[in-house]
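I'd like to ask you about the structure that follows.
The complex appears here without one of its protein chains, the remainder shown in place.
Right, chain A next:
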Amino acid sequence: MPRAKSKKEEPVEAGSDVAMEEAPPSHQPESRDDMSVDQDENGDAEDVEDEEMDEDEEEEEVQRVRLLPGSTPTAASFEFLNEGHTLGNALRYVIMKNPDVEFCAYAIPHPSEAKMNVRIQTFEGTTAIQALEKGLRDLQELCDVVSDKFIDARERFAASGSS
């Protein structure tokens, strides 16, 4: 028994773990510092503070549209959070209908990220942001029209059924 014990202790006393930590410096960049700061904050925060922080985060409106880097006024990529094919495809169609728009496409870069990217390239005279905004408004108008048409159709159907 004593022999087994000493065998177990030997590698621990050699301090190989400590040596390992120092030996190969991580090639991962220094984001560790940020992470440790976050952890400290979370660790310090009491439960009550956590709840407060959550409330603050909720109140703070998360920006859902972002201009991706590398964008110029007439050729821009936008990133939408929490949107998918539901908005993306219809928006792409409506924006392409705009005669000032040279190109529009959408993509969902990864299925497990709730992000949707839209690329808009316009001709001179308008900007991609204007085209995007016009697209959103045009789609809204389309919805208005379809909504009205549906209500009309429903009333006509009800009238024809009763008579």
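Annotations
Here, a residue touches a chain if its C-beta (ideal position, glycine included) is under 8 Å from a C-beta of that chain, and two chains touch if they have at least 3 such contacts; residues count from 1.
Criterion: contacts and distances are computed from a predicted model.
Of the names listed as "DNA replication complex GINS protein PSF2", "DNA-directed RNA polymerase II subunit RPB3", "Protein transport protein Sec24-like" or "Exosome complex component RRP46", the one that matches the UniProt record for the absent chain is "DNA-directed RNA polymerase II subunit RPB3". Remark: the residues of chain A touching the chain excluded from display are 26-31, 58, 63-67, 69, 71, 73, 76, 78, 80, 83, 85-87, 89-90, 92-94, 129, 132-133, 136-137, 139-140, 142-147, 149-154, 156-158, 161.
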